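Missing here: one protein chain of the complex. Every other protein chain is in place.
Coming up: subunit A.
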Amino acid sequence: MTEMSKIDSKSLLADVTAFIWAEGAMLDAKEYDDWLELWTEDGLYIMPMGEGEDYKNQLNLCYDNDKMRRDRIGRFQRGFSISSAPPAQTVRTLSRFRIEAAEGDVIKVTCAEHVVEDKFGRQRIWAGDAWYTLKVTGDGFKLHEKIVRLLNSDGMLNSFSYLF
């Protein structure tokens, strides 16, 4: 990990926080086309179950490469999926940001995520830890890996018509 002066790391933390907040706002607003553009082409969006970290060799809630992300968004948008037409509405907060590593053009950051969903006038609350691997590019940050592990991820959940 590169040594960062306090000023550098504060400024980096402010920049990644702003990026992740903007990403969270996109997901709440369901601006999915913009969200897809945030990703590197070989990026992975994973929601694991339980404690395991060998995501490729374990069953996850989702393990999305570029094609699966685009198919998922297409499913949300085309109007044929009854669970997402209309979808639940969400409001999320992201907090407790910590930069775990910053080396070259790769930044690893973790935070807490709370999502409240509303559908049929019924609200549900979800909480999880999120880990981001961001790549620094000429266009700013790109999502290269995003892992969201819900509390009770390997227990009884409900179905989701939105993204974490």
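The criterion applied here is as follows: contacts are C-beta pairs under 8 Å (C-beta built on N, C-alpha and C of every residue); 3 or more make two chains touch, one makes a residue touch a chain; residues count from 1.
Everything below uses one rule, namely that contacts and distances are computed from a predicted model.
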item	value
Undisplayed chain, where the name is taken from the UniProt record, one of "Potassium-transporting ATPase KdpC subunit", "SusD/RagB family nutrient-binding outer membrane lipoprotein", "Ring hydroxylating enzyme alpha subunit" or "TonB-dependent receptor"	"Ring hydroxylating enzyme alpha subunit"
Residue in contact with the excluded chain [from A:D8, A:D71, A:E100 or A:D118]	A:D71
Residue of A:L27, A:L61 or A:V136 in touch with the missing chain, whole complex considered	A:L61
Contacts of subunit A with the absent chain, listed as residue ranges	47, 49, 56-63, 68, 71-72, 74-75, 78, 80-84, 120, 154-161
